[in-house]
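The complex is shown incomplete by one protein chain, all other protein chains being positioned as in the whole.
Chain IDs A and B follow the sequence of writing; residue 1 opens each chain.
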Amino acid sequence: MTGFLDNVLNGLALGAVYALVALGFVVMFKASGVLNFAHGSLLLFGGYLIAVLHDDLGFAGALALAVLATAALAGALDRFLLQRGGLDEQSAHIQTIVTIGIDILLFTDLARRIGGDLLPLGDPWGDAVTELGPVTVADSRLAAIVVSTVVIGTVFALFRFTSWGLSLRAAAEDLEAAALMGVRLGRVRAGGWALAGALAALAAVFLASFPAPGLERTTGQIALHAFPAAILGGLASPVGALAGSLLIGLTEALVVGYQSELHVLGEGFGDVAPYAVMLLVLLVRPTGLFGGKGAARV
Amino acid sequence: MNDRTPVAPPALDVRDVTVRFAGLTALDGVSFTAAPGSLHALIGPNGAGKSTCFNVLSGLCRPDAGTVTLGDTELTRLAPHRIAALGVARTFQNIVTTQGTVADNLMLGRHAKSRAGYAASALRLPSAVREQRAHLARAREIAELTGLGHHFDSPVGLLSYGDRKRVELARALCLEPRVLLLDEPVAGMNAAERARTADVVRELRAELGLTIVLVEHDMGLVMRLADDVTVLDFGRTIAHGTPDEVRQDPEVLRAYLGTGTQEEEAA
Partner (left out) sequence: MSDRLPGALTRRPARILLLAVALCLPPFYLDAFWLRIGLFSMAAAIGAVGLSLLSGTAGQLSLGHAFFLAVGAYGYAYLAGEPGPGLPPVIAAVLAVLLAGAAGGLFSPVAGRVKGIYLGIATLALVFLGHHVLLTADSVTGGFNGRSVPPLELGGFAFAASDPELVVLGVPFGAEERLWFLGLALFAFTWFTAGGLLRGRPGRALAALRDSETAAAVMGVDVARHRSAAFVVSSMYAGLAGVLLALAFRRVVPDYFSLALSIDYLAMIVIGGLGSVAGATAGAVFVTALPLLMTRYADQLPLVAAPGSTEGAVGPTEAARYLYGAAIVLVLLYAPDGLHGLARRVREHLRRRRPRTPATDPVPPPPQPAAAARPKEHTP
């Protein structure tokens, strides 16, 4: 039973981190209609900055700078590169493929710098654990749950209560109408991308901290697990992304936790379980669990 | 390639068709019959349900109630491509052409009439090559018939608006249809182009004996070409009859022509 609780808690923590990434996908998609394949590399960029800077600036300083820099990079990529391809929905498809090119550039460069190293991020949790009744949890996992909850709450508030959030939702509904109402699409879009970049840098911290050994060149690829999470939720629904992330996190943790019982599926099935779940869901609901009208954007 | 049906086409019968979208009733028990070989016009103000009606006829929209039958065949439950294969062709109000030449578009219109599959086309089997050549010849005939003969190999993107509208018509004809649904065939055309298209439609009827259902805002054209007119307003049939009868109908005057004539004068 404690084993089960352990797995569930692990799954929730993993889901909370995926939610940061998946929410990024959704924000960018709502803002621009583009699915950002370079998101994993943005995450790696944020993590790399923290790894390089935390000796000089301390963890908090490095984190703040990395979040800002990743946000700036993401915003600039959209504003100065993608938006050259146009703001309409037809070019969003092309720009999705452009992000693959951007990913190749970013990832090649970061991977070259990181090489085969494992970079510590200097986070304050280290490998400390906390006893919660019958279960033992890593502090980093608790931090992941708490921080993600707060941050995601803030993002939802941004959506609902700020004029930027209103503009974003209006643009996602109807681009032309939003433009006619005076929404500055270019800025609103880039703002969405910057927000997603900030979330990715934050997610890097938790993906690279205990029990992970540190930041490696492949850390960004873990972000790919947030693809199924975002798709399950329907891509255009923030709530859906949250639900999808928790589902994926739990699936992964349970599959890993019960590896020996699930031996028939092969070793390491936990890594690909999110994709299996996603295929099954798409078979039944081709636009995801929460994919309603907004999903028709593509 | 002469696979035109020699017998008169079957009647297109629309019975009590009702379509609702999220609480809004787009069509409310609409009925009419397009007699074989006749030109039946469907008119009404914007939002009256004409386009929804066309979508039901071509299988894009499944009605909540009612039936559409072509002869003995019920169309209501069939997929769009099956309806097309039965010989119901339609044009779109907005021009829908693919890239490429007029020939490419017309050959696409021959899709349901031809058979070559993936293997035969990939290996360029003699049967596929022969079929393609025969259909190309027929497509060229249809281009001549619609006045597009000299544009046959031109890219569609380079044609004038009126010519592109006619490509739509020619492509629909490539299906060798028994029933032709024309969705605003002259919208946006100038007077000369309108007259030319009207002539083409008239010739088509005479030569091919098609049943035509026409949605059009140009009242002059409708009154000149139509045998029967059904008037829709807010999804309901408010009048039905010959052009002359409909023109006199007080309800129609109130609902449609009262505002419609002003629009016509402005246009």
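One rule holds for everything that comes next: contacts are C-beta pairs under 8 Å (C-beta built on N, C-alpha and C of every residue); 3 or more make two chains touch, one makes a residue touch a chain.
Just so we're clear, the structure is a prediction, and the values are computed from it rather than from any experiment.
Enquirer: Omitted chain: which shown chains does it touch?
Expert: When the full complex is considered, the omitted chain touches A, B.
Enquirer: Please pick, from B:G49, B:P63 or B:G109, the residue that touches the omitted chain in the full complex.
Expert: If we include the chain that is not displayed, B:G109 is the one touching it.
Enquirer: Out of B:A11, B:A35, B:A85 or B:A187, which is the one that touches the chain we can't see?
Expert: That would be B:A85, which touches the missing chain.
Enquirer: Tell me which residue among B:L42, B:A128 or B:L169 touches the hidden chain in the full complex.
Expert: B:A128
Enquirer: Using the touch rule from the top, list residues of chain B that touch the missing partner.
Expert: Interface with the chain not displayed, on the chain B side: 58-60, 79-81, 84-85, 90, 92, 96, 98-101, 104, 107-109, 111-118, 121-124, 128, 131-132, 152-153, 171, 175.
Enquirer: Contacts of chain A with the missing chain: which residues?
Expert: 35, 81, 84-85, 93-98, 100-105, 108-109, 112-113, 115-116, 224, 227-228, 231, 235, 266-269, 271-272, 275-276, 278-279, 282-283, 286-288, 298
One rule holds in what follows: only the chains that are shown with their structure count from here on.
Enquirer: Between chain A and chain B, what's the gap in Å when you average each chain's C-alpha atoms?
Expert: Distance between chain centres, rounded to whole Å: 49 Å.
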